[in-house]
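Every protein chain of the complex appears in place save one, which is left out.
Which chain is which? They are A, B and C, in the order written, and residues in each are numbered from 1.
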Amino acid sequence: MKREISPEKRRAADRMAVFLARQIRDGEIVFHGVASALPMTAVGVARRLHAPGLTYLNIPGGVDARPAHLPGSTVGAQLLEGARAVFNLAEIFDLSARGALDLAFLGGAQIDSRGDINLSYIGDPRRPKVRLPGGAGSACILPTARRTVLWRTAHDPRSFPERCAWVTASGRVDRVVTPLCLFRKEGGRLVIESRHAGVSAEAVREATGFDPGPCEEAPETPEPTPAETAALQAADPGGVRFLEF
Amino acid sequence: MKREISPEKRRAADRMAVFLARQIRDGEIVFHGVASALPMTAVGVARRLHAPGLTYLNIPGGVDARPAHLPGSTVGAQLLEGARAVFNLAEIFDLSARGALDLAFLGGAQIDSRGDINLSYIGDPRRPKVRLPGGAGSACILPTARRTVLWRTAHDPRSFPERCAWVTASGRVDRVVTPLCLFRKEGGRLVIESRHAGVSAEAVREATGFDPGPCEEAPETPEPTPAETAALQAADPGGVRFLEF
Amino acid sequence: MPALSKLLSLPEAARRVGDGEMISLGGNSLTRLPSAFARELARQEKRGLRLVKTAGAYDIDLLCAAGAAVEVQSGYVGFENLFGLAPSYRKGVESGAVRAVEHACYTVIAGLRASAYGIPSQPVAGLQGSDVPGLTGFKEAADPYTGAKVYMIPRIRPRWAVLHVPYADAEGNARIEGGTFEDVLMSRAAEGVILTAERIVETSFFEERPERTQIPAFLVGAVVHAPGGARPGACPPFYDMEEEAVARYIGQSASAGGLAAHLAEWEERDHHPAAGRPAGGRP
Partner (left out) sequence: MPALSKLLSLPEAARRVGDGEMISLGGNSLTRLPSAFARELARQEKRGLRLVKTAGAYDIDLLCAAGAAVEVQSGYVGFENLFGLAPSYRKGVESGAVRAVEHACYTVIAGLRASAYGIPSQPVAGLQGSDVPGLTGFKEAADPYTGAKVYMIPRIRPRWAVLHVPYADAEGNARIEGGTFEDVLMSRAAEGVILTAERIVETSFFEERPERTQIPAFLVGAVVHAPGGARPGACPPFYDMEEEAVARYIGQSASAGGLAAHLAEWEERDHHPAAGRPAGGRP
């Protein structure tokens, strides 16, 4: 099923996939969960460039799968293609629980100033205004994985509040990737790390529901290099990453 | 490695294998553990006769294995031959733990008047006179399996004391099979159910360290039938059952 | 060993599920979900069902749309990046018709493990700082050795695990291809197992590779021959998800009439499984 996508969103998707990829260090054991087209793409980019020795885990259980085409569902059987082993979902949670999962990618409908996330409810959880899909593994992964990188494709004050009224998960957030900037966690709060090219300090400030720190001084996020762009095309020729937009 | 075995012991082994087989009911899920040549043989007898629909579980994990020759170790890979599934040892313990294992065969170095068993220590456990091999799964299986049948190839007062000084496992004992007689558990105590042919009431009483109940009135255990004897030969042509003697 | 056939038709098997029972659904998201069985539960107008799954999509949403479900224990219900929120699940929870028992996927697993291990609750790492335990009522206990506080997840013991598998025999041995997700654990945690299967094969199929039989017959109560039983979801190795058919369902599910049409459209395929052709107009 083809979807229309604006050049602007296309650019945001490409950037986010690349910026997520940069968060992966060589040799790490990396996991993403359900509904995670961007991290799925990012893994493919990182292993083609700076992290050839990463170990890639996913929901169907493929270890180091190398799918020719990424599936629209991050549960698709394509994520077993070329795998060397099967490591079941429960085992991945166990791995994180015992402190041996290096890096998890988790999304958030809301991400607050402390890096806490809400994927569950808008309004009173006992009679919610909006029932969100739920946090999947996040409430157990976020406190136990060695590092977590969050991402969100919408960057607006509602998505980035001072505090989530309801916290689905809280824990070891390292970085947050948005279409406007990167945040890192410092002293228990998210602070800006870099602004993407063409994004003003004011734009970040206005789009963020909490004080993002010194936006003016924040450096520019290096744009995707030609090598990164090529790796992105190779990793996701079908454009599954655009599904998040 | 061939072992010499007297005709008397040969007869005791054949009887015990058959009498153990009779304890298996059709359709039951049946397990025996390590060092269990007689129950391993008994399963093969029962499935050839009155219990064709039993499910047979063992330590290597074979489900309904049908080995052509029984192994000398009840952990041997032969116990996977012809299996339809593999159900790992931990899963078998889980099955018992949740109350879904119908019948377990467990041995005991000592079996006392309550059906409690000792497989661990003779003397002070902190500096034992004899360190026995340990109870394997029995301390968890005996309280949780729906039924347990015990057996012991030596029937003497030391093996059948009033109370074990040290209890490895306690629980749901249904029957005990010895070279002399069968016991059943009734009112929390083992009482004689039948004497094997040629065994006097006095012989049972003298060989048992507790009051075995009305030995004189106990009926004779029916001798192995020709069909049972034939099934025994088919199940264990190599005579692995004699290893216990 | 005598062949003990547990083969039932889809309607017969669905009739085993009683109103008010707890059932866990196999698969994950749009892969290997028991779609045909869920549709049949809806056709039989079940009520009061309590559903269990780590991450659900069409199956959960359909049973909410049909008014069959009153409770969903899960970590995630939605159509991922493809279609977003699950509309009928969302509507059910927001209206109060469906009670969402908020879990992390791992706490669903922990609850199922408690049942499989015969223990009342299972300790689980994580959940610190989350509002989930407070809402759902997960309690902490002090470890008796270290004094460390650990969340204990109460056992989840479904009446039925309903699992769609590629291969089964008439006795209930089953082989899964691709991700097994929580199916194997569910088959141990539930009181009974109902299989729907793409192919009914001879038992010799399993004897050739016993280590690949994830579900042994002795755990299984009923087997349904249901080719296409995961559609419009995927069932490796046989077929992929049908995106357009999922989209069509989402449109239809918005109204009672649409849902009835949806169930009717699938009824012939579900009840005459040998046909088993894909939905959504694709060949």
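Assume contacts are C-beta pairs under 8 Å (C-beta built on N, C-alpha and C of every residue); 3 or more make two chains touch, one makes a residue touch a chain.
Since the model is a prediction, treat every value here as computed from it, not as a measurement.
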| item | value |
| --- | --- |
| Shown chains that the omitted chain touches within the full complex | A, B, C |
| Absent-chain contact - pick from B:73, B:194 or B:229 | B:73 |
| Touch criterion as defined above, residue of B:166, B:183 or B:210 at the omitted chain | B:166 |
| Touching residue (missing chain; options B:55, B:120, B:159 or B:221) | B:120 |
| Listed residues C:124, C:165 or C:217, member touching the removed chain | C:124 |
| Residues in chain C touching the chain absent from view | 117-125, 139-141, 143-146, 148, 150, 152, 154, 211-212 |
| Chain not shown, touching residues in chain B | 1, 33-37, 59-61, 72-77, 79-80, 86, 88-90, 93, 96-98, 116, 120, 125, 127-144, 166-171, 243-244 |
| Footprint left on chain A by the chain that the document does not show | 29, 47, 52-53, 55, 62-64, 80, 82-87, 91, 94-99, 144 |
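Everything that follows uses one rule, which is that only the chains that are shown with their structure count from here on.
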| item | value |
| --- | --- |
| Contacts common to chain B and chain C (chain labels) | none |
| Chain at the geometric heart of the assembly (C-alpha centres) | C |
| Label of the chain whose CA centroid is most distant from the centroid of chain C | B |
| Geometric centre distance via CA averages, chain C-chain B, whole Å | 40 |
| Cα-centroid distance, chain A relative to chain C, in whole angstrom | 27 |
| Centroid spacing, where centroids are CA-atom means, of chain A and chain B in whole angstrom | 57 |
| Contacts with two or more other chains, residues of chain A listed in rising order | none |
